[in-house]
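For this view, one protein chain was removed and the others were kept in their places.
All chains are identified by letter, namely A and B, in their written order; residue positions are counted from 1 within each chain.
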Amino acid sequence: MKNREVLLEVKNLKVEFGKGKSKFTAIDDVSFEIYKGETFGLVGESGSGKTTIGRAIMRLNEVTDGQILFHGKPINGKISKDWEREIIQKIQMIFQDPMASLNERAKVDYIISEGLINTKKYKNEKEREEKVRKALLAVGLLPEFASRFPHEFSGGQRQRIGIARSLVMEPEFIIADEPISALDVSIRAQVLNLLSSLQESNNLTYLFIAHDLSIVRFITDRTAVIYKGNIVELAETEKLFNNPLHPYTRALLSAVPEPNPFKERAKVVEIYDPSQHDYDRNPPSFVEVEEGHFVLANEEETARYREKISLGVS
Amino acid sequence: MGIYTKEISNISDKSSEQLFQFAVSDDHQAEETAYSNYSYWQSTWKSFLKNRVAVFLLALVLIIVFFTLLQPYLPGQKSPTEIYLDEQTGSQARNIAPGSEFWFGTNSIGQDLWSRIWAGTRTSLLIGFVVALVEVVVGIAIGAMWGFSRKLEAPITQVYYIVENIPTTIVLILMSYILRPSISTIIIAMCITGWVEMARFIRNQIVILRDREYNLASKCLGTPSYRIILKNLLPYLISIIMLRMSLAIPFAIGSEVFLTYIGLGLPVSEPSLGNLINEGRVLMMSPDLRYQLFFPSIVLSVITIAFYIIGNAFADAADPKNHV
Partner (left out) sequence: MGELQTKERVLSIQNLIIKFKLRGQVLTAIRDISLDLYKGECLAIVGESGSGKSVLVKSIMGLLDKNGYIDQGQILYQNMDLAQFTTEKDWLKIRGKEIAMVTQDPMTSLNPLKTIGKQIEECVVLHQGLKGKSAYEETLKLLRDVGIHDVEKRYKQYPHEFSGGMRQRIVIAIAIACNPKILICDEPTTALDVTIQAQILQLLTNLQKKYGLTTIFITHDLGVVAKVADCIAVMYAGDIIEVGKTEEVFFDGKHPYTWALISSLPQLGTKGDQLYSIKGTPPNLFKEVKGDAFAPRNQFALEIDFVERPPFFKVSETHYARTWLLDPRAPKVELPKALQAFFEEGRRLANEK
């Protein structure tokens, strides 16, 4: 575990919006690492800052403080043109709403090859068309769709066009920002399966941003729970779901509706009350309570969590 | 008994044993099911055709434009600038009422009003089209930069405040004094201020579209700004640009009439709708000569109203919400 290659590292990231009085801290001192080949989940509710983190990595949001390292080299702030071109190709993003994320007035052919045109990653027209064809087939669409406009497709097909557009760049790292929450229930599984099979065949690493914990549990290897700009808990997914420590994680887990009438009705929903922490007197830090399991807690809470783990294990 | 049981007895006789076999699945067909044959421009055109008045006016405008171009080459047409003499008296054929010789009559110095109206319409339409085109091109270019580039936003806003706060009329008056009155002068004068509104309009639209997800996606793919503007933003604005353009044409024609009317427009020797109306105005009070104001005014009104109605009908038709 310790000797796995770190692909992306976020160090003490801070993102603020606005100036002066209206200043708002969206992300406050967030750090995490993403290993090569894994799927890292980032879970939180609206306004938690999960999308801001994704966009900061994509260089769409400016970073106020801290560092983002890709292959150990910084990608935020001023960077060289060559390195920028490289990360544009290596880091790709899949957007939430397939209805909003495709250019309605361009043909699928242009939408998919947009990145190729920018990076000039082909020798001639024929090669470009071949790449588009392959990308369409890879996401389960028909090659003749290239000459159509996005409005002719359903949500699931459009999302797959969005995936093809990222895929054609041959990326290493993909940020998937709620990639299936805007889709119909009957096609979510298609897209999830597609993401997993592409991960295997193309050796991809994912940052999977979501609010739906059932999907996160299914697809991610490690998960971070984010609350109001802070990561409150980070662990291997199964560990986090089986043994949630932070009260917010517990509340979030208990709130997810279980698609089973008997279980759902027997369930007790926990409610998170931030005032339960005594953080004014005893400020928290991000501590590792067991191997690979980090929690935002102060000393007193840490002791309690550690005790809980030792009881659970024995 | 529930309401459903009745149906069960209704199984048709068509269902034979062979039908109860698993069907062969077809992935291709499963993908195709959602296909819809909606096309933006086709629907726009179809909705436009539903507006009978606008279609009629569009035809009328096209006929007028075509006719102004064709008119000088038709047989039996008189020159718009030549002063005709009365064959009997040898003096100028002044203020002759409409008749078989002079279809729309003559003016106070004996020029043929029929050919002058078409020549004037030609001039006015030329001014209208050129000014609208320049406004659109300059307005879009500046508006796009203004709306899209965060660096250029502040300086262009300052320029906008300056230009916007000088009344257009004053600029036009000054221009007309500095340059010699001619068609190109009046076009330049109108273009100097005309682009401002268009630029601001385009800017507002681009600010609305700029941060939509599909533009963020293009940015993530490293698409340069100019291509985002050309491929992602302007295509969304085409219908409203067309609307603005169709409204800019009558506005420019109207401005020319106004300028000529206050004496700053085209020289008297150059027939234009402005000149014709100005000449007619003098004679407005004498009932016999009122035709000299009527004919050019009618043409001006028809063109102006037609463009407004066509423009609005087109904008309605181009709005996808109305494609029902």
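We adopt the following convention: contacts are C-beta pairs under 8 Å (C-beta built on N, C-alpha and C of every residue); 3 or more make two chains touch, one makes a residue touch a chain.
A quick note: this is a predicted structure, and the numbers were derived from the prediction, not measured.
Enquirer: Looking at the whole complex, which of A:22, A:46 or A:80 touches the chain that is not displayed?
Expert: Residue touching the absent chain, from the options given: A:46.
Enquirer: Please pick, from A:258, A:278 or A:299, the residue that touches the omitted chain in the full complex.
Expert: A:258
Enquirer: If you put the missing chain back, which residues of subunit B would it touch?
Expert: Listed in rising order, the touching residues are 2-5, 7-8, 10-12, 14-15, 17-23, 25-27, 29-31, 33-36, 38, 43, 46, 323-324.
Enquirer: Since one chain isn't shown, list which residues of subunit A touch it in the complete complex.
Expert: Answer for subunit A: residues 45-46, 154-157, 184-190, 192-193, 196-197, 211-215, 217-219, 251-252, 254-265, 269, 271-272 touch the chain left out.
The rule is short, and it goes like this: only the chains that are shown with their structure count from here on.
Enquirer: In whole angstrom, how far does the Cα centroid of subunit A sit from the Cα centroid of subunit B?
Expert: So the centroids are 48 Å from each other.
Enquirer: Enumerate the contact residues on subunit A facing subunit B in the complex.
Expert: 55, 58, 60, 85, 88-89, 92-93, 95-97, 100-106, 110, 114-115, 118-119, 140-142, 149, 151-154, 157, 162, 165, 169
Enquirer: Considering only the defined contacts, which subunit B positions touch subunit A in the complex?
Expert: 28, 31-32, 34-40, 212-214, 216-224, 231-232, 235-236
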